[in-house]
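Worksheet: the structure to be examined is printed underneath.
Only one protein chain is missing from this complex, and each of the others stays in its spot.
What follows is chain A.
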């Protein structure tokens, strides 16, 4: 499942609910960790590293994680979508409020 607007990459909270449980668990764990390598994911979820890699790749394809290869093994970190205002109020209202 891909975020609706291509101009805002990353996942929204609702995307979490649409993921398969296996991918969601990895993403939720990454949210707490900040970032992790495929090996660390494999250790946490007690699965072969290859399988962890498959899940991380699937998340990357959806734009929900990004990779960093600066030092050592590739690490994956969650890519959050930007929170947007839920409603568009009448134009000009922000200027008036902020001017007050």
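Please note the rule applied: a contact is a pair of C-beta atoms (placed from the backbone, for glycine too) under 8 Å apart; a residue touches a chain by one contact, two chains touch by 3 or more; residues count from 1.
As a working rule, contacts and distances are computed from a predicted model.
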item: "Spermidine/putrescine transport system permease protein PotB", "Sarcosine oxidase subunit delta", "Bacitracin ABC transporter ATP-binding protein" or "ParA family protein" - which is the UniProt name of the missing chain; value: "ParA family protein"
item: For chain A, the residues touching the chain missing from this view; value: 10, 12-14, 16-17, 21, 24-25, 28, 31-32, 34, 78-86, 94, 97-98, 100
